[in-house]
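The complex is shown incomplete by one protein chain, all other protein chains being positioned as in the whole.
So that you can tell them apart, the chains are marked A, B and C in the order they are listed, and the count of residues begins at 1 in each.
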Amino acid sequence: MAEISTNKARTIIRKALLKGREMELNPLAVVVLDSGGHVKAFEREDGAAPGRFEIAQAKAYGAVMLGMAGTAQMARAEQQAYFMNAVNGIYGGRVIPVPGGVIVRDKRGAIIGAVGVTGDLSENDAACAAFGVEAANYSAEI
Amino acid sequence: MAEISTNKARTIIRKALLKGREMELNPLAVVVLDSGGHVKAFEREDGAAPGRFEIAQAKAYGAVMLGMAGTAQMARAEQQAYFMNAVNGIYGGRVIPVPGGVIVRDKRGAIIGAVGVTGDLSENDAACAAFGVEAANYSAEI
Amino acid sequence: MAEISTNKARTIIRKALLKGREMELNPLAVVVLDSGGHVKAFEREDGAAPGRFEIAQAKAYGAVMLGMAGTAQMARAEQQAYFMNAVNGIYGGRVIPVPGGVIVRDKRGAIIGAVGVTGDLSENDAACAAFGVEAANYSAEI
Partner (left out) sequence: MAEISTNKARTIIRKALLKGREMELNPLAVVVLDSGGHVKAFEREDGAAPGRFEIAQAKAYGAVMLGMAGTAQMARAEQQAYFMNAVNGIYGGRVIPVPGGVIVRDKRGAIIGAVGVTGDLSENDAACAAFGVEAANYSAEI
């Protein structure tokens, strides 16, 4: 399994931010986590609130740790809020179960990391994350 | 971007407390945070409960970190309780999503801090916070 | 036992800061805690580092909780570092055992709170705290 390289992580972030500008969204923050859920790269656009790193990280962290993207996590939270609360207990409160946490897969389908985007509506965040992932020639599960 | 000076912070607190006396509210506590969410100044009126510092701080802290005032946070908590719970996880349980956490903007619209007021009904807390902020020639987002 | 009133807390802070200016110290932060160790009032001067609230609070908190001022705490830490480390364990890591945490006593000698000052050398911090306390007609144990 190939990890996401620093170069690929840069591409993901740049393209995700570019998409946000093109869609005229609020300032965004984008994080790339590796397959162990550890931070590989991050950028917060000028004007984004100071706490955006933690939100981006939490969206992506849950995706890697559970192997479940943000949209699926939100569906689970809507049906069983206590389950996602309990999940947060075991992961030290580091998960935010909404769209914008996107799983990154390589050509063979292996999960090699996740991308977290925050700053606008969750659906827009997810769209920018997916755009960045695909621009780096990976496949995205939102 | 100019930070809130000690003098301005004093004005905000005095005027917020004055408003509380004028409205005949319960004893209040008022905190001023800077643009990074760090405490700049605080006063707790005689008769206010000992734990009021933490509540005032939590109202203001979420406002700075999320770039979202207390009223908007409460709306989000009403619609998606698990989301605000999760947000609290990443911020170490330091957020209280109700009115009384007011964003402070300078003339150009940049967020330069937040004010947190607690002690009476959330709406009254927010009114006093906004009064203090405006008395210091900043604009308030409640 | 009379608690430190908001007016008295203001006097302590103003006089401590005035002393700092007179001594030409670095920008200071001053906190006043009540007899339960809870924050009554605080100010951080322009130019003081953002994390100074936590340091001021920790100096004063240990003073109230242990009934032992900063100078005595430091002596104990120099002799028995593991003891003060263990103390910090039971108080949630909220104690900094150096001068600048000053006990406040009323006329009858009862402990009614503590003042924490930080920003310059610990000895200078303590001198400013004591000056503020005495200006409010209380006695200071440094």
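The rule is simple: a contact is a pair of C-beta atoms (placed from the backbone, for glycine too) under 8 Å apart; a residue touches a chain by one contact, two chains touch by 3 or more.
Values in this document were obtained by computation on a predicted structure and should not be read as measured data.
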Which of A:Val39, A:Met65, A:Ile111 or A:Ala135 contacts the chain that the document leaves out: A:Val39
Option from C:Thr11, C:Ser35 or C:Gln57 whose C-beta touches the chain left out: C:Gln57
On chain A, residues whose C-beta touches the chain left out of the figure: 3, 5-6, 9-10, 34, 36, 38-46, 50-51, 53
Residues from chain B at the interface with the omitted partner, ascending: 1-3, 34-38, 92
On chain C, residues whose C-beta touches the chain left out of the figure: 48-51, 54-55, 57-58, 77, 81, 84-85, 88, 92-98
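Simple rule for what comes next: only the chains that are shown with their structure count from here on.
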Contact graph of the chains (line, ring, star, complete, other): line
Distance between the centres, which are taken as Cα means, of chain B and chain A, whole angstrom: 30
Set of chain C residues in contact with two or more other chains: none
